[in-house]
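Encoded as structure tokens, here's the structure I'll be asking about.
All protein chains but one are shown at their positions in the complex.
For chain A:
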Amino acid sequence: MSVPKLEQLSKSVAQGPSLATGAVPTQDWMDIPAVFKSGNYAYPAKKDKVEYLNSQKGLYFPNAREWSPEDDDWKLPEDWKNIILNGLKERLDKFRSLKIFMDCCVRCGACADKCHFFLGTGDPKNMPVLRAELLRSVYRNDFTLGGKILGKMAGGREMTVGVLKEWFMYSYQCTECRRCSVFCPYGIDTAEITMMLRELLHLVGVGINWILEPASNSNRTGNHMGLQPHTFKDNVEFLVDDVENLTGVRPNISFNRKGAEILFITPSADVFAEPGLYTAMGYMILFEAIGLDYTWSTYASEGGNFGLFTNNETMKKLNAKMYAEAERLGVKYIIGGECGHMWRVLHQYMDTMNGPADFLEVPVSPITGTKFQNAASTKMVHITEFTADLIKHGKLKLDKSRNSHVKATFHDSCNTSRAMGLLDEPRYVLDHVVDNWVEMPENTIREQTFCCGSGTGLNTDEIMELRMRSGYPRANAVQYVRDKFDVNTLACVCAIDRATLTSLNNYWTPEVTVCGLTELVGNAIVQENEGENRAVLDEGLRTMV
């Protein structure tokens, strides 16, 4: 479980005999079984978490039990194979994308070296095409004419326990970042295949704790961290104190306040741990500066949604709190904080799953009067869209010199770039809050951005070596700008990034810190009434006072 020394892993990544470094595997992939050993798998979900989720209306999480991937016997239900095949059939009927992605791949290999997991591990089954073949081989065998007649010759493969174990291994070595889908000539989206694999595995009680525990926390307490209402409020109030100590201005905040104009929802990690805390302070400074009439909610205190990494039903159930709370409080619309997968759900699923939100209004910035037509139906605005608009209209007094300690670069998170197209708003904001920032190499940013390596609920410590490997392509790009331009700050708009890139940088590029974009905004804002109470903040909100 311990992470190898930097030199050792560096050598292994670059020279280890792997398909990524040019070595040819001697066995056909179908003949190589998945072998689980400590460090190469995330811990299975705890029995009580699975039981809790299964007890919730609309959710189905059978076969709660104690088990270990290292055991031969995974204690699957007796008719597990039927469950899987019927589950696959059901999903083929529900998702056109799945059918098309099963049928259209020509194995051109354009995706092969686009995956950060493949680049970092060199494991052939981490080529997106092979990850999909893990499922496609079973699909061929049981659902296509050619496969039924020719079997293995046509690339078909019987569903066995070995195949199931392989599914578990490799659907949790994919962060659903969708970089491969940019390069695929048919737009095959491996994320959807990984999602299907994970859904199917849950049908027989195979899931990981790092996802199901936050999901059950979020259902019960409103957030992944399991913060109960009073604790959530305490955490935010600590940050208010900190902001006051640092800047001399105490932000006004409120919780669960009916009649507020706007409901603000961000990932709970932002009020829980560094470096997200500074981003949360940034939000409050920003809203204070413009006098926004907004409220936090303890009930909908999570922007993220680990249901996305579980199954459609869980995603819907967790997401539904946002609209429910917005309706209960009677707000006009919702502003969402910085988060990647949160925004994938909000942009691509929310309205379809839990809309229409006709109790809300089309978002209009109360400060600039700008109507956010792009959010007319969902009624959720991204914080960087909101901030960029404020800056454009000159509504923020910004002093870039307050970020003079920062030489930044910007990391696009997978979801906001490839599932939203939110690329230039954060760059526009960055342009206005720091003097100096540079882009990483062009094949590693914007729609081609590399994942932090630990998304989709893989940010757990027991698989740290895997995370350092899969995050390597990102880290390498950071190293490049650090060496060339002395970059010392990696800005991003994602809560998982803030946590995982910190681990990644600590390992590969310890000189570079990670921050949320709104932290830099918070640093730069000049409050009207700040007076002489403002401390000298050499390191912005991170200054020890």
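Methods note: a contact is a pair of C-beta atoms (placed from the backbone, for glycine too) under 8 Å apart; a residue touches a chain by one contact, two chains touch by 3 or more; residues count from 1.
Everything below uses one rule, namely that contacts and distances are computed from a predicted model.
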Q | From "Family 2 glycosyl transferase", "Amino acid ABC transporter permease", "Fe-S cluster assembly scaffold protein NifU" or "Putative sulfite reductase-associated electron transfer protein DsrM", the hidden chain's UniProt protein name | A | "Putative sulfite reductase-associated electron transfer protein DsrM"
(Q) For the chain left out of this view, which of A:Ala273, A:Ala320 or A:Leu537 touches it? (A) A:Ala320
Q. Among A:Cys184, A:Met225 or A:Val406, which residue is in touch with the absent chain?
A. A:Cys184
Q | Candidates A:Met284, A:Leu422, A:Val481 or A:Leu541 - the one touching the absent chain | A | A:Leu422
**Q.** Interface with the unshown chain - residue positions in chain A
**A.** 10-11, 13-15, 19-22, 24-25, 29, 56-59, 92-101, 103-110, 112-114, 119, 124, 127, 129-130, 133, 144-146, 153-155, 178, 181-189, 192, 219-222, 228-230, 233-234, 255-258, 298-299, 312-313, 316-321, 324-325, 328, 346-349, 351-353, 355-356, 370, 373-378, 380, 385, 388-389, 392, 417-425, 428, 441, 443-444, 446-448, 472-473, 476
